[in-house]
Structure formats: C-alpha cells, structure tokens
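A single protein chain has been omitted from the complex, and every remaining protein chain is retained in its original position.
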C-alpha cells in the first residue's frame, strides 16, 4: 500500500469537534503544513492534545489564536499568552497534564492499556477527580488513556509504507501520538520507496501511519 | 565515562539470589558470553526474568539445565523440556506471564510506573492474586513492575558511553530490560568511540547501561 | 482425509479469510501454513510478535545470518517496507488493535468463544507466549484446528482446561466446516461435503445452529 498522498486528501475526513493530537515541543517537530491545512479547512471546536501551545503565530499556537480549540490538554502554556487569556476568561477549557503523564496517557491509548499508575501529581491539583491507589504502601494516581481521532505528526523521512525516521529533538511526542489516533497523518521532508529505508533503523513502524505527505509540495 | 570493560569486571558484583533479567527470544538476541560467565561464576538461586528458556543447551536454557534458577518469570517454556520437568516436580517455581504483560511489567519498573492496567489475562489463571479494576465498564488487571538487580542484554553495537544499536529481531526484550535493572551489562559485537554513533540512531540511550563488554574478546 | 490433507484444507480455507492490506499474526504450527495459500490479489503484512512486521520465509538462495527469527524461533526474512522494533512496541501494536486478524490453534473452544490453548495442568505447560495478548488485542480471532482430538470433540459447551482468553474467538475453521461464534452461540456457515451435517453435529459437543444458507467450504478455496 502506498501511503504517500496530498495534504488535501489526507485531511479530507477531519471534521469539527474532532480530538486532534499535534506533535512537537514548542513547535520543534510540529507539522507546519498540516496545521495550516486545519486552518484553511476551517476545522473548529477542536479538542487539542499537545505538549504546549508554542507561540501565538507558530505551530499549534495558530489554532489557539484563531479560536479553533474548545478544549486543550497540554503540559505547558506559558509561552503563548493568548492561551492563558482564553483560559482565564473562560473561553478555553484547559487541562494541564504533567509532561511525563501526558506522554504515558497517549502511549496507553495507542498501546491498548487501560491506564498507568504514577506518583507524579500526588498531593497536587492533578489528582483532583482521579482514582487513587495504594500499592505496597506507595500512593499512585491512575492516569487513563488519551485517545484521538487524528494525529498530525512530523518526521524527517518516510518510506511509502509509512515507516518513519526523526531528526534531533524533533521526535518528542510524535512517536507515541502516531499510535494513539484512529487516523495518523505524517508530514515529512523526504519520501523514499519501500525497501529504501533500513528496517533496523525505523523509529515508528508504518502500521501506525495512515497518510504520508511531503512538505513543500504543491499539495492540492 | 568509558563503560567498556571485561566480562570479569562487569559481572563482579553479581551474587547468589540475585534477580537477573536476560534478553533474547528463543535465544535470538540473548548474550551468550554473559550467560556463560554466570555459570562460570557459579551464581545460584537466581530469580530469572526472561521471555522463555530457549533450549536446554542454549541461551538462558543453560541456567535451567544447571539448576541455577529457583524462580522463573517467563511467557513460554515449551521449547525447553527441562524447565517443564523442574516445574512439574516442584524444583522450580514458575510464574507464566503473558508476553505483552511481561514487557510492560519490565518497562514499568524501568520507567518508574507503579503498574499498568491490561485486559490481557482477564478471566484466566493469570488474574489469580491480582488486583482487578473496572474503568469505564471494562475489567482490567493491575500488573505491577518487575525490577531486577542485573540485566544481561545483547546488542549489535555500542559506543563507549553505552549507547546501543540492535539488529534484526534481536532487540526484543533487550531494550526495556536495559532500563529495569540496577545494573545493566550489554554484550556487543562492535564498540566505537563516543561521537562515532549518530545520536539520531541510538536505540537504547547509554544512561541505562552500566557496562559494555565485547563479544569474542579475551575477557579475563 | 489423513492428517496432512486435513491441515492443508484448514490452512487453505483460513487463508481465504485474510483481507487485502491487512496486518496478520499467525500462530506457530498449522496457522503458519495459511501463509502458503493466500490468493495472488491479496496483499497481507505479517507481524511476528517477537518484534517486526513484514515477516516472510527465507528465499531459496538466502543464507540465515542468525539475526531474524519468527515467533517459533525459526530463521525467516523481512519484506521491503517492513520494520523491526522492540517487544514493547510489538505488543503495543497487538494490544492497540493494529493487528487485523490472528489465526491460532486451540486445544478447546467453547460456545461462548472461550479458548484454551496454553496448558494441560500437570501434563503440558508450554505457556501462553503472546497468545493471551493476541486474543485480547486482535480485531478478528480465528481458530484453525482439527475438529476433534483422538475422536473427542474440541468444540465444547464449556472449556475445562485453563482458559487463554474468554469470549475471544470470532471464527472456527476445521476440516469439517466453518463455524461463527455469535452471541447466540455457534453457527455452522460452511461445511465440508465429505461429512454429513449429522456427522459434524456428532463431532461437536456444543449445540450447532446450521445457517439457512450453509455453503460448501471447499468451493471457496
């Protein structure tokens, strides 16, 4: 199966109200053209799951700026003042999730777990509304999976089977988000044929990926 | 820090009664010289955590053959008749763990989780003695971490900082076992200097690895 | 039919269940044989739970370098477009619902879709390997097995061996026919005309509903 397609085709089933994961950390390793495609397609009422909201005109920050997001799961929003403003004024529902817990909740969804136990957040506001368990005398929070309809991720290179390689610190949340969504779309710099990527050096297997789009193409 | 050393030095603190993880699947990706070193060092009363017990004269099977193991966690023992015999005759305490649960329990130990929820094993003997939780109407078992004193793993290549690359299907349990033990010793085919392994292509970061030994050396 | 003929028939019929572009995990033994009978117009990727997708047999002139084995520990190869990964990712793929279909053997299956295939207490305890995970995680579970063991039914009202998973099986393929596991019990949807319906019922402990449009299973393969 050849997973290489256009952005237009890849995003065709994304709709208002979807839960969308966007990879990247402060925009590093976010998929810029896929984010722009969401805006062009005028997708609204998004539940966004992302490490942070970058800056106001950058990466997932654009979706906040244009008020496309109704609910946000993120670990850090301090770099985007507009996110803070919308939250304070009740326009945006924000659930702050510790970064390690965020990635474990995403992984749990992708990897079919019912949740994980962590000490992170015990004794803080993070424990509000969550089930607490004591195992061998240690107190844990039960953190449950975060699923998504769509994951928009970024990689350096894909083969046409959807196998991915990342570069530098750009892997961050992308690898686990690939597994956690019903539909995973990856934006890459380079696409090679099947057989041209060493199977030993694949970082995300193509089974998690539905569509591959190439950055900088005429993607109509 | 240069983690390259001799086998003799690497195994010097392993002692009777230790809990030892051994990587590999049916011996594929097991560390042969490290296993032989355990036997030469006459380590006994081992609690062994391994995917399986391979064959009687092969990989972790040798430890069973030589009656060095008092307790075994494994997902499959059918290929080593001696394991079955020792279990049936009460010489060896065996806990059979579903393979996916085994690797998650190892990962939970390495990655500092208190446990994970899984549907695997619900309604079977695997649930005996375990805490059961119902979340959103689904029944789960709480599977707790499996820690070890020592992990003996195998990789294709290491740099002197302990960063690892694997080959083929030989990665299997090695990657997660690296994280889950107090001391991790890796046996490799090839060792390079720091800076000679592309940091993008490291499969197990050196922070998890304590000692690197080179296969086929005079390791005295 | 001798044993080999039965196994070939089962393998052929099971192969017919595999869908184009699907990810499939085959248990060792009889299920593995299904790979030989996949129709030419169907492209399937095989997963090997020890850590890769793109499992294929070694080519005739291909040397075994010891680096790739299947879940039975035998030397195999990898297809173009395949990928290696660690056990945690491999079982993430399985538990995360990315395996479209798994085909497994069984000692017993029952009317609720319960399956027992990993131990006979006090006698044979190979262990479950990845079977429990596959039974929970795969979208479709097919049992491929001979209908009886030494003349005794293996399709029962209630498994009496320790279960590998409960309510997990979707379809049972034997040399006698193809049985769907539904909420209402077991339905024979195809049968092998070498047997009569009565013979099949006789060889099955659990009650068997015969589908109104029950077909000849040998026509499909």
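We call the chains A, B and C, going by the order they appear; numbering starts again at 1 in every chain.
By definition in this document, a contact is a pair of C-beta atoms (placed from the backbone, for glycine too) under 8 Å apart; a residue touches a chain by one contact, two chains touch by 3 or more.
None of the values given here were measured: they were computed from a predicted structure.
Interchain touches from the omitted chain, evaluated on the whole complex, reach A, B.
Although one chain is not drawn, the whole complex shows that of A:60, A:118 or A:200 it is A:118 that touches it. Take chain A: the residues that touch the chain left off the picture are 25-28, 51-52, 54, 74-79, 84, 87-88, 94, 96, 98-104, 107, 118-126, 166-176, 203. Residues 1, 107, 109-113, 159-161, 163, 179, 194-195, 199-200, 202, 205-208 of chain B touch the missing chain (whole complex, contact as defined above).
One rule holds in what follows: only the chains that are shown with their structure count from here on.
Relative to the C-alpha centre of chain C, the farthest chain centre belongs to A. Chain A and chain B have Cα centroids lying 32 Å from one another.
Mean C-alpha position of chain B lies 29 Å from that of chain C.
Separating the centre of chain A from that of chain C, both taken as means of CA atoms, is a distance of 35 Å.
Multi-chain contact residues of chain B (touching two or more other chains) are listed as 104, 118-119, 166-168. Looking at chain C, residues 52, 78, 84-85, 88, 91, 94-95, 136-137 sit in touch with two or more other chains.
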